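Before any comments, here is the structure.
A single protein chain has been removed from this complex, and every other one stays in its place.
Here is chain A:
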Amino acid sequence: MDFAKKLKPYQLDVLKEIGNIGAGHAATALSQLLNKSIDMSVPSVRIVSFQDLPDQVGGADTKVAAIFLRIDGDAPGSMFFISTIEDTEKLIRQLINKEAFQLQQPPFDEMGESAFLEVGNILAGSYLSSLSDFTQLSLQPSVPGFSVDMAGAILSYGLISLSEVGDYAIVIDTQMMELEAEKPISGHFFLLPDPESFEIIFSALGVDRHE
């Protein structure tokens, strides 16, 4: 049986709580950055086949804007912040006060690009530091990378380590959206722990003891 399918319901609940804590802190950080109210969804933990993963953000062909970073330390993994082109443009325009900013055709405005990367840094940093506090594990984000491309091409990067052990990914997905806006900006936070990280996370939280 595939490794991801061996997880028990209470273990999935633990992963959901991780998404909740991490994204909660990240939402607060984003709200301070934009000086706006940010709402987040109840995190979902899904076991999805590689084929179906890009469908979570519109399909393998869909053009998206994404920040990708690796998590190094005790429980390695990959993290993505993925949003539509339109929403990312709106987010960056607000940050740099430049109405002309666009992500339709490269080259992109350098200041806008680094602003987006900084958002990635802040979000990932707050997500991981709260996770670190909670689990007492040492987790460091790598320098984030930025890409505007097909969802399938981007997400496959998070699947490389996982693909060595199975055909399924465990995705901790939290959606964030701006409150009080007519067309709110929203984005997905994907956390994809490496296969060996699950046991480390579970034992750090002591959940493996009460079967």
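One rule holds in what follows: contacts are C-beta pairs under 8 Å (C-beta built on N, C-alpha and C of every residue); 3 or more make two chains touch, one makes a residue touch a chain; residues count from 1.
We take it that contacts and distances are computed from a predicted model.
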Record-based protein name (UniProt) of the chain missing from this complex, from "Probable chemoreceptor glutamine deamidase CheD", "Chromosome partitioning protein", "Leucine-binding protein domain-containing protein" or "Alpha-D-ribose 1-methylphosphonate 5-phosphate C-P lyase": "Probable chemoreceptor glutamine deamidase CheD"
Per the touch definition above, residue among A:Gln11, A:Thr88 or A:Ser161 touching the missing chain: A:Ser161
Touch criterion as defined above, residue of A:Gln102, A:Asn121, A:Ser142 or A:Ser186 at the omitted chain: A:Ser142
Hidden partner chain, residues of chain A it touches: 1-3, 50-51, 54, 59-61, 63, 68, 70, 72, 105-106, 142-143, 145-157, 159-161, 163-167, 195
